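Missing here: one protein chain of the complex. Every other protein chain is in place.
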Amino acid sequence: MIEFLQQIINGVGLGAIYALIALGYTMVYGVLRFINFAHSDVFMVGAFSGYLFSRFFQIESIFGGVMVMILSMGLCALLGMTIERLAYRPLRNSSKLNVLITAIGVSLFLEYSFQIKLTKPLLFPALFPVKSFLLPGGIILSSTQILVIGMTLFLIVLLQYIVLYTKIGTAMRAVSFNPTAASLVGINNDVVISFTFGLGSALAAAGGILYALNYPSIEPLMGVLPGLKAFVAAVVGGIGNIPGAALGGLLLGVIETFVNGSPYSTYTDAIAFILLIFILIFRPAGLLGKVTVEKV
Amino acid sequence: MNCHLLKLDACTIRFGGLTAVSNLDFQIKANELVGLIGPNGAGKTTVFNLITGVYQPTEGRIEFDGHSISRLEPYQITSHGIARTFQNIRLFPSLSVFDNVRVAFHLHLLSGVSHAWWRGKAFAQEEKEVSDQVMELLRIFQLENHRDLFAKNLPYGDQRRLEIVRALATRPRMLLLDEPAAGMNATEKLQLMNLIQFVKDKFQISVLLVEHDMQVVMGICQRIAVLDYGIKIAEGSPDQIRSDPKVIEAYLGE
Partner (left out) sequence: MQHRPKTFLIGALACALGTSFLAPYLNPYYLDVILTVGINIVLAVSLNLVNGYTGQFSLGHAGFMAIGAYASAAFTLFAAPAIFPNANGWVTQAVFFLALLLGGGIAAAAGIVVGAPSLRLKGDYLAIVTLGFGEIIRVLLRNVDSLGGALGLNGIPFYTNLFWVAVWAILTIYVVLALVHSTFGRGFLAVRDDEVAAEAMGINTTRYKIIAFVVSAFFAGIAGGLYGHLKSSIDPKGFDFMRSIEIVVMVILGGMANTRGVILAAILLTLLPEVLRPVAEYRMVIYSLLLIILMLTRPQGLFSFRSNRPSVRTP
């Protein structure tokens, strides 16, 4: 029982990070209907910029940690918006496949340009004070886990607030529903899409830093697998759906943690995809997604 | 009994709580031109989709030539001899006019994958036959000069015509036309009416016409059924329908 609870806590910690990345995929998919393959590399850049900014602040302090996070999130938001402006916007009206390939190109570009100088993994510093709490029954809860879960919760609530209750959020939903109609009622689609990329990339940066706090060895390809899995989480939850992405992320994190603790741990990396195939066969719209039928 | 080619027997379809078509009885004889009309949202297209297998009836049964087709996939229904066109034209845009028609011959091919690889005499023979028949169809409908054009580059009227040609290439015994007059001007409508009449006589098939346009329906149909809120409220000759008080009420309101 104790071990079970411990695994749940660990799983939620991992799932929270998947959820943060999944949010970015889901938002971009919502407004543009394409898989932003470069998102996983924005996640990686987030971790590296956290590494960079950590030199200017005192580490293992709340203030320093928060500042590093905010700066990295800002930097990645800029990066995401730049990528959208330079690589995706010119292709807004061409086939989805082309955009997908461009996204893959951007992803490779980020990975390989980082690889030129960074041949060895770097050790990510502990940004926040680290402490472990022993809960009754022998469950261990680390301050990093509290941070990850708390931060994710905060960001999801913030995001949900932005999407549901602000003007720009309403515009996002309008564009996602019907871009042509949105522009007819005076919404500037470019601004909305740019904002969506910025927001998603900022969340990816937060995810990158939180991931690096848990797994402190960072390298240019660190985003590939978590990125893919987070995308799967977004699909499992119902792509385009924000609570769905969070749910999918948590579900995936918990299942992976349990498999990792079982004799089948070597199959962990396949779990996400097996889950994906099951979901798509039995509930193609995802857990919280709506089923759409093509009109004839 | 067997004089009916298509028979809808007490067909009902519900989507969630909404009954789109309710307890519909409807028959079409061989070589008959029947119209199905009704105000917007009356369930015409739903009936169409029931017959072509896009939807399955919640209750009731659909028979074509004595076989039940109510649980078949669309492609199986086509192979039984029902072909259709679409309300918003759905050609194969990046195939040539020729290939659009050629694809539809595929139901009657004897050769498949292995013949395409082996390319023996029988294969060549059959490909030539198909090609000749496609050209003949295109000639009948004056499309032969466009054979190498992308279907998407055809003018609107020709696209409508090509869709009918493509449907005929499956060698149907019944042709379903879904609002073929949509977006046409008066001259084009007249041409369309002639075309439908011509198709029916030349290929000896039944035609079910789902149409909004009264002029077209009244002008060519032998029999007309009227739907309102998923219920058949009238059926009869164009003259009977024109003077039926229930139909007038459905269209004009009280």
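What to note about this one:
Order of writing sets the chain letters: A and B. Residues in each chain are counted from 1.
The working rule: contacts are C-beta pairs under 8 Å (C-beta built on N, C-alpha and C of every residue); 3 or more make two chains touch, one makes a residue touch a chain.
Everything quoted here is computed from the prediction, not taken from an experiment.
Only one of the listed residues, B:A104, B:L177, B:V207 or B:A234, touches the absent chain: B:A104. Checked against the hidden chain, the listed residues B:R14, B:R61, B:R147 or B:H212 yield one contact partner: B:R147.
Residues of subunit A in touch with the missing chain: 29, 33-35, 87, 90-91, 94-98, 100-102, 104-106, 108-109, 112-113, 115-116, 228, 231-232, 235, 266-267, 269-270, 272-274, 276-277, 280-281, 284, 294, 296. Within the complete assembly, residues 52, 73-75, 78-79, 83-84, 86, 90-96, 98-99, 102-107, 109, 111-113, 115-117, 119, 123, 126-127, 130-131, 147-148, 150, 153, 166-167, 170 of subunit B touch the chain that is not shown.
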